[in-house]
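A single protein chain has been omitted; all remaining protein chains appear in their positions.
Moving on, here comes subunit A:
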Amino acid sequence: MKLSEYKLERNAFGRVVAIGKDQIYESVIPVRAFPITAADEGVALVDGHGHEVAWIDNLVELQESERTLIEEELASREFMPEIKRIDKVSSFATPSTWQIQTNRGETSLILKGEEDIRRLSLATLLITDSHGIHFLIRDRLILDHHSNRLLDRFL
């Protein structure tokens, strides 16, 4: 079902409501189909039971107001900091604490083992820290030399 058949609104509780011709879905949630490889392509609106209500091929084809609404909603639910720089690692043997700069600020993560670094594509890495938080390195090649050298010891 295309999104054009619905009207999206935020209700008084801050939930997104999808209003169709003959049905109203309270609190729909936008979900990205490819959050890592193609974040803007394919977003589904699912209801509280996980059933798909509407499908958006690409966020850019939406009207301004609806897109902001969905993006706000996505932003409030997504937490996958992107690593911009690795400042320091406590040791090259795991477990190891990394001091890092992310797009959400400076923090540290504890890497339990090398296997928690997963290669999603040639240059994209996903790092799971000891608390299960995922950190993304979207493109290894554009990291600075220092970070890359540290990272390389774990790959």
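Simple rule for what comes next: contacts are C-beta pairs under 8 Å (C-beta built on N, C-alpha and C of every residue); 3 or more make two chains touch, one makes a residue touch a chain; residues count from 1.
The rule is short, and it goes like this: contacts and distances are computed from a predicted model.
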Undepicted complex member, UniProt protein name, chosen from "ABC transporter-related protein", "Branched-chain amino acid transport system permease protein", "Xanthine dehydrogenase family protein subunit M" or "Sarcosine oxidase, delta subunit family": "ABC transporter-related protein"
Selected from A:V17, A:I36 or A:I110 as touching the chain missing from the view: A:I36
Write down which of A:E52, A:E106 or A:D139 is the residue touching the left-out chain. A:E52
Among A:D22, A:E64, A:E115 or A:D152, which residue is in contact with the omitted chain in the full complex? A:E115
Hidden partner interface residues of subunit A, rising order: 31-38, 41-42, 44, 46, 50-52, 57, 115, 118, 120
